[in-house]
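A protein chain is absent from this complex, but the other protein chains hold their places.
And then subunit A:
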Amino acid sequence: MTTTTQQHTASDLFAQALRYENRADPYPYFAQLCRRPVVPEENGTWLVSGYHEISRLLRDPRVSADRRRPEEEQPIRKSLLVEDAPRHDQLRHQVTEQFVPRIMGLRDHIDGLVTGLLDAHTSQRPGQLDVVGDLAYPLPVTLICELLGVPREDEPVFGSIARRLTRGLDPVETQTEDELRELREARGELVQYLEGLIADRQAAPADDLLSGLMFGQGSDAPMDPIDLRVTLALLLIAGHETTVNLIANGTLALLRHPDLLARLRAEPDLVTPLVEEVLRYDPPVQMSGRSTLADIDLGGTTIPKGSRVRLLLAAGNRDPRRFSDPDRFLPDRPGNAHLGFGGGIHYCIGATLARTEAQVALTALARRLASPRLVAAPPPYRENAILRGPDRLLVSFDRLTPDPRSV
């Protein structure tokens, strides 16, 4: 029957997109998937790859953010990412109330951090920079630790936990037994670590987000210790494992489009639409998940109640029905309402922060790197398929000049 072959093809294409060999460029598979915007896999999970279809599901009241596999155990408490109304809305309100005022007016501070990170590599001679290790990773990590109130010296402990946990987000089929065991261990370590941190803060309140949530300084009630731990874990991981890819993917795009790099030097305002185009063209978060609470007619078919759904944000971002020339990197495209930060009630809380970090970092790279070139094309990628990005991004240059503004 034709449907079975088509279904087989969809699962197959998705499996291809997830294979590590294709990590540097999964997009041809997404493009093929996108031809059928809503299809079931053999295992009953639905793949949604059309822009409009994803957009609708992100906002559909018949959809739950709970994306657990049936065989998975129920967590003690769901984080707001996978929680539904009304609890989601309460948690989100508590977080935004603390988060938003703390990130306002942060641009100068971010600028200072970027300058400092690059100053460490200033050179009048040809050299190399690992954009991931030297800039894209330490920047967001420093910021999220400062915001939340995580001591910077704990970062190595925490960074290792975060890396192992992030891998755990990928489809279970793609993980080895060892990785799954590591994941369980990492979860245990994280709980321990955060409980310690919460206890410290309980004893000695500070001016950070953690204290804010704990004591409920805003209009909201204080968060109970379990919600606090779950929320903190979400923010820390989001802060560690996403923005790094935005900065790295943006750097890659600039190195692959020297004309744009030149334009960015001449026209600093270009950085705003440029970062948006990175979020469309090469999104740091490639997919998300949902489940259905009722039958949903979509894209010419019906997703039955109780189905798990994968929203392939990276595919929707290149849907030719929505974006013309979807495979071209065009910062000037009008109406670039990409899906990079999701949409609807779970729209990314960190979007403003992530945008600012990427804008500042890319502007500084453009300003200070003379004749940058990619050392390995494509660069080596991390294992992760969902939070996807380069592991290292070596760039060779003729010079890395001091910040021209401070000279």
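Convention: a residue touches a chain if its C-beta (ideal position, glycine included) is under 8 Å from a C-beta of that chain, and two chains touch if they have at least 3 such contacts; residues count from 1.
The definition used in the following text is that contacts and distances are computed from a predicted model.
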Problem - "FAD-dependent oxidoreductase", "(2Fe-2S)-binding protein", "Ubiquinol oxidase subunit 2" or "NitT/TauT family transport system permease protein" - which is the UniProt name of the missing chain - result: "FAD-dependent oxidoreductase"
Handout entry: Residue in contact with the excluded chain [from A:15, A:191, A:345 or A:374]
Key = A:345
Fill in the blank from the handout: Which of A:105, A:334 or A:404 touches the missing chain? It is A:334
Exercise for the section: Would you mind spotting which of A:35, A:56 or A:102 touches the chain that isn't drawn? Expected result: A:56
Problem - Residue numbers in subunit A that touch the chain omitted from display - result: 56, 59-64, 84-86, 89, 293-295, 297, 305, 334, 344-345, 347
